[in-house]
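Okay, handing you the structure first.
Every protein chain of the complex appears in place save one, which is left out.
Every chain is named by a letter (A, B and C) in the order it is written, and numbering of its residues begins at 1.
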Amino acid sequence: MTPAQFDGLMPIVILMGIAVVMFFGGHFLTVLLSPKKPSHLKSMPYECGEIPVGSAWSSFNIRFYVVGLIFIIFDVESVLMFPVAAIFRELVDMGHGGYALIIFLSFISVLLEGIGYCWKKGDLDWVKSYQVSLKNNK
Amino acid sequence: MNQTIVSYLSQYEFYDVLLNLFGNNQGLLAFAIYLIVALVVVGFCATVGGLGTYAERKISADLQARMGPNRVGPYGLLQFLADGVKMLTKEDIMPYTADKFLFYLAPLLALVGVFATLAVLPWSSGFMMADLNVGVFYLIAISSLVGLAVFLGGYASNSKWSMLGGMRGASQIISYEIPVTLSVLAITLLAGGMSFGTILSHQEGTIVNWFIFHNPFAFIAFFVYGIGAMAETNRAPFDLPEAESELVSGYHTEYTGLRFGFFALAEYIEVFVVCGVGTALFLGGGNLPFNISIDIIPTQFAQVVIFVTKTCLLYYVVIWARWTLPRLRVDQLMSVCWKYLTPIAIFNLVGCAIWLVMFNGKSLADLVFGSH
Amino acid sequence: MMGLASYLIISLILFVVGLVIILSRKNIVAILLGIELVLNAAALNFVAYSRYVTNNLDGHVFSLFIIAIAAAESAIGLAIVIRFFQIKETIHIDEATQLRN
Partner (left out) sequence: MFIELLFLTSALLTVGSAIGAAVTRNIMHSCVFLLGSLLGIAGLYATLGADFVAVSQIMVYVGGVVILMLFAVMLTGGKDFVSRAQNLLGLAPAMGNKWTYTIGLLTALVVVLTNVKLITNVVKAYPAKVIGNDFPSTVNQIGHLLVKEHVLAFELSSVLLLGALVGAAIIARPRRQG
């Protein structure tokens, strides 16, 4: 990047600095202004009044992971597609529109097939994924 | 081509006066201007975030035919300042079983994630702070930090409610990021570039050149973006992670005092940023629907005013949707995203690509009116 | 100070720290974490060389593909870890000794 363009990064760093300064300044103010009367009862996690039993960090159902998995695959897909999409119009004006379209559609259709597979196998639905997958995996 | 505020101001003569004031060190002057503009933008967005809470209560009040807050200040306008002071003076409680380091870090991540997006928001063609040529893509990437902050906030406070809320909130935010990214991809196709400068410059002229009317697929992409953006900021019918009735306000149950204030501030500013991106991408932020030459007030300030009014209109729609639509269950939430929004978003993307190739880049209006 | 050597030194440190994490941790997820660090060190080298030595952008394309493959790899690795936990109730690396469960 030309030196002038490096200055494009300056606002980002400044804004992040402002966020950090605001965060610690706010905490400094709360330490000054707010009352401090720690009591064991007050610092118990909220359980609608009962005494909390066991730790909350018990393991969870699997479907949270499947959502994250599908997200990351589509995330990487959109990362790879952004440069091609950015120059798509330029290619169309240069006359290679058909060529670019073939590349673009083949890239998307391969992944569309992936989501179709997950849909049919019942990975996308949230609750019934267990029963459906039992039926499919008989 | 990249028109940032520094390069915009450098056309004026007071810039050179400033330059030799700073011992003509170009970088230092740019730093000073950026610092001032950043403080102005952050102050403006914080007040808009605060007014958002006020507007929300006022609008929900008159939707339910009751009076919103009107005690503090004229018509209750200073209500958000009162909330701010209240946040400051509340005791800062941390559950003893919590994970201290992450409990402390989560609001900071949310704040940094949201403030970093302000750098790229296109207030007007001249007043953009950083016209990166990866503009829109950078905005989506940085706002995924908030999803992480939601998860860490939920995990760190070690209570079952906030843990569940954190997991659900993070999975909702990351799964609704896909339709938003795909519809933004459709717009980058049309604009032929990712920087807000090119996107805005392609939408000059009358209302017909806006991307929302460019072709039917872009029209649908606007609504997909709207729904995805509402879900990504945990608003409206998708606010299950912090649903009062079910998860006792989800991931920030255990946060009290100013930490909760930071989470709420980050959320409201993110709604404003998302509405601003919606206007910039689809509704030609800063460009008037009809091209009359306004030379009474300098065009830059007029564009900023137009951009802010359009964003507030979208903000009003978001608040309006909150108090009219029922809340979605978790499985409905996920199936809406994966079974309806993502396929439609991919259909729009493919449609835009085919439309561009078939009519080599001409919008619906050009075909109908046959101009350029 | 921002020459090619400083980037090489940073990626060397990242590589060594990633290796230490892989070797010294018992939790499989931590080992995957070490693998991420090693992959990032390699991607950083590509971009550094494309900046200071060659002047085309092949280094950038390479590191893009490294990021893509690392994401796919960590997705699969974490799926295996979760299956392993469902079978063996623990994700301690020393339990992973048999090829069949």
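Criterion: contacts are C-beta pairs under 8 Å (C-beta built on N, C-alpha and C of every residue); 3 or more make two chains touch, one makes a residue touch a chain.
Computed from a predicted structure; not experimentally measured.
Enquirer: Name every shown chain in contact with the chain that has been left out of the document.
Expert: Hidden chain contacts in the full assembly come out as A, B, C.
Enquirer: In the complete complex, the non-displayed chain touches which residues of subunit A?
Expert: Where subunit A meets the chain not shown: residues 1-3, 5-7, 9-10, 13, 55, 57-66, 68-73, 75-77, 79-80, 82-84, 86-87, 90-91, 100, 103, 106-107, 110-111, 113-115, 117-118, 121, 123, 129-130, 133-134, 137.
Enquirer: In terms of residues, what is the contact footprint of the unshown chain on subunit B?
Expert: Spelled out for subunit B, the touching residues are 27, 31, 99, 101-102, 105, 132-134, 137-138, 140-142, 144-145, 147-148, 151-152, 155, 167, 170-171, 174, 177, 193-194.
Enquirer: Using the document's contact rule, name the residues of subunit C that touch the chain not shown here.
Expert: Answer for subunit C: residues 1-10, 12-14, 16-18, 20-21, 23-27, 29-30, 32-33, 36-37, 40, 43-44, 47-48, 50-53, 55-58, 60-61, 63-65, 67-76, 78-87, 89-91, 101 touch the chain left out.
To be clear about the criterion, only the chains that are shown with their structure count from here on.
Enquirer: Taking contacts as defined above, which has more of them, A-B or A-C?
Expert: Most contacts of the two pairs: A-B.
Enquirer: Between subunit A and subunit B, what is the gap in Å from one C-alpha centre to the other?
Expert: Centre separation, subunit A to subunit B: 16 Å.
Enquirer: Mind checking the centre-to-centre distance between subunit A and subunit C? Centres are C-alpha means, answer in whole Å.
Expert: Spacing between the chain centres: roughly 20 Å.
Enquirer: In their shared complex, at which residues does subunit A touch subunit B?
Expert: 3-5, 7-12, 14-16, 18-20, 22-23, 26-27, 29-31, 33-38, 40, 42-48, 52, 55-57, 60, 64, 67-68, 70-71, 74-75, 78, 81-82, 85-90, 92-93, 97-98, 100-101, 104-105, 108, 112, 115, 119, 124-127
Enquirer: Applying the document's contact rule, which stretches of subunit C touch subunit A when the two form their complex?
Expert: 64, 67-68, 71-72, 74-75, 78-79, 82, 85
Enquirer: List the residues on subunit A that touch subunit C in their complex, please.
Expert: Those residues of subunit A that touch subunit C are 59, 62, 65, 69, 72-73, 75-76, 79-80.
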